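The complex appears here without one of its protein chains, the remainder shown in place.
Each chain carries a letter (A and B) given by its place in the written order, and its residues are counted from 1.
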Amino acid sequence: MTETQILIESILQLLVTGVLVGALYGLMCVGLAMIFGIMRVINFAQGDFMMIGMYVTYYIFGTLGFNSIFGSLLGPYLAVIAAAPFLFAFGWLIHKFLIGRVTGVASSGLDGEGHYAQLILTLGIALILTNGMMILVGADLVSVRTPLSSEAWTLAPVAEGPILIFFNKARVFAALFSGVVIIGLWFMIQKTWMGKSLRAAADNAEAAIYMGIDVAKAHRFAFAVGTAITAMAGGLLATNLPFTPFVGLEYVIIMYAGVVLGGIGSIIGAFWGGMIIGLIQQLSTLVLPTQLQNATIFLCFLLIVILRPQGLFGRNVERT
Amino acid sequence: MLKEIIKSLLPFFMLAALYIVLAMFVTNSYYQLIMTLVIIWAVFGLSWNMLSGYTGLISFGHASFFGLGAFATVLAQVNWGISPWIMLFVSGLIGAASGLLIGMPTFRLRGHYFALSMLAYPIALLYIFQWLGYPELSIPRVLDNPAAYMQFSDGRVYTVIAMILLFVVVVISRIVEKTRFGMALVAIKQNESAAEAAGINTLAWKLKAIALSGAIAGMAGSLYSVVILVITPGSVFGMLTSAQALTVSMFGGAGTLWGPIIGAVFLIPIAETLHAELGNILPGIQGVVYGAAIILLITLAPEGIYWKIRDWLKKPSDEKDAPQENADITIVPESLEYTKRPMPTGDIVLSVKNMSKSFGGLKAVQDVSFDVTRGMILGIIGPNGAGKTTLFNLLNGFQTPSGGEVLVDGVNMVNQKPHVMCRAGIGRTFQIMRPFKRMTIHNNVKVGAYVTAKTEAEAEEIAADALQQVGLSSISEKLAGGLSTKDLRLMELARALAGKPHILLLDETLAGLGSSESKEVVAVIRKLSEGGVTVVIIEHTMQAMVALVDRFLVLDHGEVITEGPPEIVTRDPRVIEAYLGKKWVTDAKN
Partner (left out) sequence: MLKIENLSAGYSDVSVLHDVSLTVDAGQFISVVGPNGAGKTTLFKTISGTVNCHGGSITFEGEDVLKLAPAERAHLGIAHVPEGRQVFASMTVFENLQMGAHTKKGRAEWDQNLEKIYTWLPVLKDRANQYAGTLSGGEQQMVAIGRGLASSPKLLMLDEPSMGLSPAIADFVFDKLMEIRHDTGLSILLVEQRVAEALQFADHCYVLETGRVVLEGDGETLKADDRVRQAYLGM
């Protein structure tokens, strides 16, 4: 194999991995976009919601016996699906008892329209979740074990050539799963009554009230859906990433970067934002040491935000 | 001035002295450490407060400055044997410089974008320092003359050093609060646009704030590294570090120097004690309790302890709304006499030439031209949506016109920033009033006085004078939060006057006022005009205006439909049509 071939091979391999990882990041970002993008609630606990999703998936897969019932191939994905309603309910309750107190109408008289209060409240939630999980389950690394994560399809793009690209099976399934969830969500938002009321409430809350839409309830629903989606992304991630209760912190930053890149307020934009983060993360290893791949993400993020604050895909809705 | 500041800080000095006395009795080295850490986190909180508390621009990235200070201090001693005594100050400089570097690009952003971008800096730094190969750094022990390297066997010495730092930072914070610096920052927080219009160069002040804030954070980080001995990129650049600054400040109350101090005194001992007592049995318990404490407090006092207590103490009990005027039929002003005074014939002070502005396809202002002579009162009227406010925004620099010129005293000032326009003598009020609610009327007006005032005393004087002109002197120490619409309008007028403008742009100053109230305000405007100020006033309805203005400019759909003295304009069929529709015209003829 010549040097050029090696280079081409590694670029293609990184592109493939970037897209697969990016699809998963995209799903996470979409979950956050439901919360931050639509309702402008700064939720610091989003990474920990993801972490909870990972553990719930882990226990459904292991303790509840999905592993033995459905096997280690199908089991993890069914566990992810089974975890979603739990996290939906979890998000619903968190919003009802905590977040709802500092958002919407309740926050109108507060400093910074309640953003200060939201920030510190979600920080408190994040602290409790991280540390509470540590007390409950300890800080040992666990993962949802599937043989798929160590298997790969190979593809030789040039017939008979030496170039070989690997498609990690667990990642491919996770990416496909993400795609299905996002298409489902898109359909829900675009076509159903619930989705349309949600968009109306996000677009103009006051007018939505005049239409008879219960805006507080719509927000709660969006919050719960956002929680469930990010948690599903976490469950999928758990199939090829060992984790501890502290995993949320790193990903919450990736999520915000993705949402802002895609343009605050745009659901589909958030997906592409996550995808770009995945690609940057992988491709940066071509020129930079691996330890710096996350630093690159944030530098690119800064550059894009400062040069194009409305995000890559956002309409210029928020000028100031 | 200084005396006043010292006096206002007496409670702090007393508490600080008490704290030090208490600290002297602590012999357990672990508790000595906690007592020092409380102070360091309070300093760090004050640093955050300097930027985010006063300006309202939330920073998630204060760990950048903190971490740079910490690493600089440790690396300097490890590599070059430089004492932390020197590095404490160098860290301040590093913090200030990085503040400027970060601020310059990032201040282009606002709101969420700003907050989230600030988050990216410490994280990027964290990865860079990890990559540089510093997973863990510790301060080398110095055996020979350890005091020269800030190394003491008695932990209480650190508490004293930290307290001296806190002392300095508190005094600086109070000076900032009490001077134009703090006033400018608070004005930015409340309404950046209004601040610009009041002559405040917002970018310059924000940069000063972030530099000062960075310097304090750098010093806090430097001292932290000395006290804690071992640092890792995660422990100083990590998100929890930024969160710590934000938490202690918001918990105690952002925007006041007491906030971070209260927050640190409450939270740090809880977290540390729990960690020490229960950390082995239930690792993470301190996080849970800490989180629960935060949640509980924020649901009870969403703006922090300090503000909650203050609002509680200062609850206005004796001030009921002034009785409203009687609901007699007052829609007709007593006199519809037209102005009898001669039309001012001075030189032209403001000349607008072919001004246009479109938003997308909508032409908000089209080819508008008019002149304003010295001392005149020009009324701009037109229906809602006619482009009146847009015209003002173009005149004072909030928006850039698509075409045209604005000549102020013959100089073309088009495309200048609002604070430059303000300095050129154009003052302005807003249709939607944005008082700085937690400031007194006097201080609200004082913000406007800094444009021309060189000293605090001069600003005080200008503010008092402006208040006197609008007749608010007697209530100048009331908080702006509970004022009536009329008093707010007058206060805004005084704020604009404090900038010593020679041209005043008044945007719907009479909106929402009853007839007798609006007469009062009209009288004030008239008096100002007689004092030599040129006035351009936007109004929605003509009634009160007829008796006030020398000339009318009538806008509809962004275009001037007519211009002239009141008695002619009010009889113009086009004006009548724009206001009342064709039906009225046909009816009126019958």
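The working rule: contacts are C-beta pairs under 8 Å (C-beta built on N, C-alpha and C of every residue); 3 or more make two chains touch, one makes a residue touch a chain.
Quantities reported herein were computed from a predicted structural model and do not represent experimental measurements.
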{"item": "Which residue of B:285, B:441 or B:513 touches the chain not shown here", "value": "B:513"}
{"item": "Given A:200, A:241 or A:268, the one touching the chain that is not displayed", "value": "A:200"}
{"item": "Interface residues of chain B (partner: the chain not displayed)", "value": "321, 324-325, 327-333, 336, 362, 383-385, 482, 484-485, 508, 511-515, 517, 540-543, 546, 556-557, 570, 576-584, 587-588"}
{"item": "Residues of chain A in contact with the chain not shown", "value": "109, 193, 196-197, 199-200, 203-204, 206-215"}
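The rule is simple: only the chains that are shown with their structure count from here on.
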{"item": "Intercentroid distance (Cα basis), chain B paired with chain A, Å", "value": "35"}
{"item": "Complex interface listing, chain A residues touching chain B", "value": "36, 40, 42, 44, 98, 101-102, 107, 110-112, 114-117, 119-121, 123-128, 130-132, 134-135, 139, 245, 249, 253, 256-257, 260, 264, 289, 291-292, 294-295, 298-299, 301-302, 305-306, 309, 318, 320"}
{"item": "In the complex with chain A, residue positions of chain B that touch it", "value": "56, 58, 105-106, 108-113, 115-117, 119-121, 123-124, 126-128, 130-131, 239, 243, 246-247, 250-251, 254-255, 282-288, 290-295, 298-299, 302-303"}
